[in-house]
Structure formats: C-alpha cells, structure tokens
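Following this message is one structure expressed as structure tokens.
Complex shown without one protein chain; remaining protein chains in place.
Labels run A and B following the written order; every chain starts at residue 1.
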Amino acid sequence: MNAAYLVRRFLVFVPTITGAVTLVFIVIRLAPGSPIDIILGDFKDVTPRETVARIVASYGLDQPLHVQYARYVERALRGDLGFSLMNDRPVLQVLAPHLRPTLMLAFAGLLVAVAIGVPAGVAAALRRNTGTDYGVMTFAVLWLSAPSFWLSILLVYVFGYLVPVLPMFGGGTTGDLPSELRYLVLPAIAIGSRSAALLARMSRSSTLEIMAQDFVRTARAKGLAGRVVVYKHALRNAAMPIVTVIGLDLAYLVGGTVVIETVFARPGLGKTLIDAINNRDYPVVQGCILVFALGIIVVNFLTDVAYALLDPRVRFD
Amino acid sequence: MATTTHRVRLLRKFLRRRSAVIGAAIVGLVLVTAAFAPLLSRRDPIEQDLALRMRGPGGGFVLGTDDLGRDQLSRIIWGSRITLLVAAASIAFGAVGGSIVGVAAGYAGGRLDNTLMRAMDIMMAFPTLLLAVTLVAVLGPGVANLVLAIGVANVPQFGRIVRGEVLRIKPMEFVDGARALGASPIRIVLRHLLPNLCAALIVMISLRVSVAILSEASLSFLGLGVPPPAPSWGSMVAEGQKHLFLAPWLSILPGLAIMLIVLALNLLGDGVRDALDPSLRGDR
Partner (left out) sequence: MRKFSLVIVALLVAALAFAPAPAPAQAGKTLRMGYTADFVTLDPPRITTMPDYPIAMNIFSGLVRYKQDGLGVEPDLAQRYDVSKDGLVYTFWLRRGVKFHKGFGDFTARDVKYSFERVLDPALRSPYAPQMKLIKSIDIINDYQVRLVLSEPYADFLPAVLAFRPGYIVSQKAVEQFGNQFGSNPIGTGPYMVERYVPRQEIVFAQFGEYFGRFRAGARRMGGKAQIDRVLLRIIPQETVVALALARGELDYAPIRTAAAFKLIRNEASIGHTATPVLGRRSLWGMNGRAPLTDVRLRRALSHAINHKEFVDAVEEGMGTTEGMWSEIPPGVFGHAPDTPQFTFDLAKARALLREAGVGPQTRPLQIVFRDTDRAFAQAIRGYWTRAGANLQLVEVGSAPYEARRVAGDFDYLITGPTRVAPDQFLLPLQSDSVPNFYGQIDNLIAAQRREVDPEKRRAILRQIQTRISSDLPMIPVFRPYYVTAFRKGVTGDVANTFYWLWYWELMDVTQ
C-alpha cells in the first residue's frame, strides 16, 4: 500500500466531511426562531451580555447566511467550536476528556463482536443443522431484536447485582487501566452483542458459501483435515464480507454509545451529548455531533483501508 | 403487475417459512392489542393508586404495579399504541419523503440526481439513532417531533432504494411507450412508476419498521421521546430503572415487550423480503 493511495482514498471523503459539517450548520437553523434564541434557548435570560455578544460575534449571527457559514467553517477548521453555555468553557476543552472513554467503548464493543460473532458463526456453519447451529442462530435473532438499553439493564442486574462480579456504572478511575477495563466489560458486551449477532449470521453464510466451492472440496478430497481446510482457506476468503459488516457496524457502534453511555453513566461523548441536550447547551450539542460525524467518517476510511489490505483485487496503484 | 396467481404464489412462498408466519402472527396479535386496548386493559394506564404501589407480578395484578400504583399490564397494552403509532407514522413519513426524493432523483437524473444522492449519502453516514437524537435535540421532545425526527432519519434509506428501482424501470418499454403517447411526466410517475415500486417499498417498510420502533424506544428511554405520563415502553424501562434492585420487573417486562415486537417484525420482514425479492438486502 502506498501513501498516494491513502491520500486518494481520503480525498473521496472530503465531500462527505464538508457535507457533515454543513448538515450540522443547517440543523441548528432548522428550528423556528432566530439562531441566537435557539443557541441560548432557556439561557436567554441568564446569560451575561458579554457572552451573548461573544456568541453573536463568533457565529457571525448579525451577518448574512453565507458569511455565517464561511465563518463557521473557518472556525471549525481551526478547532474553535464556541463556548459551553453551562460553564463558559471552550467546547473542544469540554469534549476532549470524553473522547477516550467513547473510543475505548466502541473498540471494545467491536472486539466483543468479532471474538464472539465470528467463531460462533463459523462453528454454526461447520455443524450445519445441528443443535449448535440452531442455538447460535436463535441467539443471534434474539440479540438482534433486544434494545441495547434493556440488555444493559439486564446485564447490570445479573452481573452487578445478583452475582456482583463487575462494577455497574461509571468509567473507573481515569488513567488506571485495570480499573478502566473492569468498568468496560459490561458496556462492551451490551454494545457489541448486536454486532456479534450480525457477524455470526454473516460468517455462517459466507463460510457455507466458501465450503461449497471447488477448491475447498478439492482440498478436503485431498485428505486434509476438515478443520485445517476451513481455517486456512475458507476463513481467509470469508473475511471480506465480514470486514464489510464490521465497517458498517462500527458506525452503528459509535452511534450506540449515546445510549450505552447513558445507561452505564460512562463519562463519554454520547453521555455528554445527552446531558448537553437536556441542558440545551447547543454549542456543546453541535460540537458533539461534529465530532461524532468525523469519527464515523474516519471509521469508514479505515474500513476502506482494511478492505484494500485484505483483498488483492483492490488495486493500490 | 401482480396477477392473482402471482399473488397466490407469493403467499405460498411466504407461508413456507415457519418463522415468518410466527412473526406475522405476533405482529397481528400486537395490532389487535393496540386496536382494542380500552377493552383489554382492566385499568386506566395513567390512573394512579398510591395504595396499590409496587405490587409484584401475580396476585391481583398480572404484571404488578409501578411506583405510582399504575397497572403494568394496562400500561404495556396502551404502550403498544404509542409504539405502533410512532413507528407507522414515521415510516410513512420516511417512505413518502424517500419516494419523492428517489423518484425526483431517478427520473430527472443529471445534476438534481447528483445533488440529492450526495445529500442522502451524507445523511446515511450518520446512524439512524444519532440522526434522530440530533433532530430531537433541535426540535424538542413530544410525539409529533419524535415522528418527524425518526421519519427524516429514514428518508435517505427509502430514497436510495426508490431511486435504484426507478433507474431500473425507467428504460423499460412500457414507460417509453407511455412517453411516446404523450403522457406527462407526472402521469408516468403516478401510473407507471409508482405501482412498480410497490414490491421494493413493501420490503423496505417491513425491514425499517423494527428499526423505527427501536429508535422510538431508545429516544423515550433517553428522555427525548414521549413525555410522561404517557406509557411508552422505552420510558417505562427508564422509570423502572431506579427500582431495579427491589422491583426488577418494572424495567424488564416493558423491555421484553419491545424485544418481542421487534423480533416478530424481523422474522416477518425476512419472510417478506425472501418472498418478494431475494436480491434486496436491508441495511441499517
């Protein structure tokens, strides 16, 4: 893989990033009322005049729309997302400490999904139409249907209360990795289970597909043990659709942190977003959504790169 | 256009999938429950009786009572109305909006197509729930805004499918024929395109309704959806949460209801998709 390829791949995302930034700009202007009223909302009567003036100036609210947009993009590019109405701190400074817990949650969720979903799906395919197969598939269907917040509450009740082996709520002591990891287990299972179910279905069907193909049948006929064949050939070829699902699902995982972090009171971006919405702290809401959008775009980019790594047919030149 | 024999064949194909039939039966049951909620529930879902609070399931109350002495069973029964209403209305919004966008883009082509689809792609980059949360954040809570938010979040999904179908149908002979006979574009869309979009729309709707239900439940759970005291399943789970250790049924039972209807819709959706068009695949 060369750098030029990466750059070109990334350029494809530029319109999407621009679009996302624009979307956030538009959304805040969707609601009835003047933008300053929406931004200040219930804070209108308690915000110091200086702050109001600063907000008007920084968003250019006294300017025509296109000037506002230009200024907004320019400030966003410099990382200036305005100030929180709650405590007057720069939005970026408010958001920064919450990025890590959210990233950890999303990736731990992905890990859970891959670690459970892929082996379960392959096992189901290898033992097609047996109890294992039916068991895995039934579980997958059930897990796909369970709302994640409800699953979280069940996990808390069982593993936090009935059999108290894991901490129920919070994010652990910041900076103390073992503590943070312990607090990560239940949320990761809650957020990853849906993807695990999707992956189980996906890896089952792609494994079945590959196993029916000539080269696998030939290899088996040559007398190679079934398991070795599957792991050497089938899995490698089944990886592609699995990566696709992961790519799609990572975006879902990032979005799902909003719910999971609220249930588990994890100090992440999702919880920050919900708290900011409840407090009508629109600059923070806007900043959160922007960070989420960028996160999802980065995820899409990484998926594309992973795709290229795995599939020799995707040309690097 | 589907003939009678074609329909019978589709129905047979659908009925062969046992899981789909079970799903359809459960969905039917929930529909009946919602329709006859006043007859089925013994008590008013928001009428409180503090003397009867926090009763466990069994005994006088099949599913127990909550911290204000409201009957859980009645609340779950009435909650089905809110769930189905919000899901149906928002999916209708998404389907109609998406069809307009999709037909406009597919039929007109060119720059309009490009612009619209680019916009749809950007919206699709956001997960449905995040998009809905964003919209509710700006619009404020309430049933109407909830429907609007979930509906808008669904527009791109429908828009993309419809556009694809339009592009497939447009070059077909009967459309050309109508155009040659001097039919107006509106007439072509209404008479020739829309009826042929039905299969794709039905499949998409059957797949998206469950997502809409989960979105509504999640938003209500987060306190951004149906305001109290209305019995929404999502907010019932949230309100029960503070009594989780002493009265776990308050959270667990409404969640089970959500899971059941979503499961049923998923099974039904898979069946419908396989029967109508095995090539269509739903994504989030």
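Keep in mind that, in the parts below, a residue touches a chain if its C-beta (ideal position, glycine included) is under 8 Å from a C-beta of that chain, and two chains touch if they have at least 3 such contacts.
Keep in mind the model is a prediction, meaning the values are calculated, not measured.
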Selected from A:4, A:57 or A:111 as touching the chain missing from the view: A:111
Contact partner of the left-out chain, one of A:9, A:71, A:100 or A:127: A:100
Per the touch definition above, residue among A:22, A:132, A:205 or A:279 touching the missing chain: A:279
Of B:45, B:127, B:223 or B:255, the residue in touch with the unshown chain: B:223
Positions on chain B contacted by the hidden chain, ascending: 46-48, 50-51, 53, 67-69, 223, 227-229, 239, 241-246
Positions on chain A contacted by the hidden chain, ascending: 41-50, 85-89, 94, 97-100, 103-104, 107-108, 110-111, 114, 161, 164, 168-171, 173-177, 235-236, 239, 243, 265, 267, 271-272, 275, 277-281, 302, 306, 309-310
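Definition applied: only the chains that are shown with their structure count from here on.
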Approximate Å spacing (C-alpha centroids) for the pair chain A, chain B: 23
Complex contacts: residues of chain B adjacent to chain A: 118-119, 121-123, 125-130, 133-140, 210, 214, 217-218, 221-224, 234, 237-238, 241, 244-245, 248, 251-252, 255, 258-260, 262-263, 266-267, 283-284
Residue numbers on chain A that touch chain B, as the complex places them: 15-16, 19-20, 22-23, 27-28, 30-31, 38, 141-142, 144-150, 153-154, 156-157, 161, 248, 251-252, 254-256, 258-259, 262, 273-274, 277-278, 285, 289, 292-293, 296-297, 300
